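Here the complex is missing a single protein chain, while all its other protein chains stay put.
Going in written order, the chains are labelled A, B and C, and every chain counts its residues from 1.
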């Protein structure tokens, strides 16, 4: 397994940024490495300042549990297996769409987190970023 | 865009305070600038001390996401797009009525946050403050 | 209005403790003053250690919003006016039964918080304490 580099992160972010521009919604985009530590983050002009934290933590969550935050969210509703997980890990667990693990050679090497629009918009932009790896 | 001044904040708070007195419910009222940093806050005599934090963070939330906290709350119920958002940003995300972005010349320049009564009361007082700008 | 003294708090706690012994459930009992600051707390032998924090914060919450935590909880369910309030005030907002404001001469002078059993048990013990003032 080759570790995710800053060059990788920049390429992923560029792909996400292009998709965000295409759909006309400014976004925060973050990439973390295999240890769930931040490599790079951008806040596009006009993107919500409340989404800085959310984009970084969506990326953190996706690597911390090797799962999309969308999928984790589906299992964290009242009555589901992980209901209450957002109280753990000091507020870093995000349970709504926009975080996706990044894989290389079948191994998770990091994750991308996107925040700035609706759930569908965040997910679309994150997928564009992840697909570029 | 002209930045929100302390004089602006005082005018907004005075309008909110007048409305709170009119409906007979003491309130906490807070105004933040474009960076979501507090400009001014008042706690009317007899208003809940637990609402100091809530009024300030309703204002923070409204500017951080350029949305009313009432609207954000509607999208943060179980099963909705932003369910779980209150775990983010270190406890600053308020998802119930009373926070409204402040706009000038079509741009968001800050926000007002009100806490001290029912959701309807908080919203009414916040609207009175926002309308005065 | 006469401020709540340590002697008052001890009397309130003794009444709550007697009720807890009567129903056979060891409890944590806390009393706060008008500023919502702790005056006294006891953990009865065998009571849950996780309830230390909860009893103190139920008392805090009841004075901070001049409401029983039971009533606040009814208004903090999904879809209700205060849904999401537990994210505020740094984890001090408790929204389940056991916290009751303490009044003297028609004024709130503090609050009692009880934790250690079911909601009904906590409420019963808190009521016994509050009634002794």
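FYI, a residue touches a chain if its C-beta (ideal position, glycine included) is under 8 Å from a C-beta of that chain, and two chains touch if they have at least 3 such contacts.
Source: prediction; values computed, not measured.
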item: Chains in view touching the one left out; value: A, C
item: Among A:24, A:79 or A:106, residue touching the chain not depicted; value: A:79
item: Contact partner of the left-out chain, one of C:73, C:101 or C:129; value: C:73
item: Where the unshown chain meets chain A, residue by residue; value: 35-36, 61, 63-66, 78-79, 81-91, 93
item: Residues belonging to chain C that touch the chain removed from view; value: 48-51, 53-54, 57, 73, 76-78, 86-87, 91, 93-97, 118-119
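Convention: only the chains that are shown with their structure count from here on.
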item: Arrangement of touching chains [line / ring / star / complete / other]; value: line
item: Cα-superposition angle relating the copies chain C and chain B, to nearest 5°; value: 90
item: Distance from chain C to chain B - Cα centre to Cα centre, in angstrom; value: 29
item: Length of the line joining the C-alpha centres of chain A and chain C, rounded to whole Å; value: 41
item: Chain A, residues touching no fewer than two other chains; value: 78
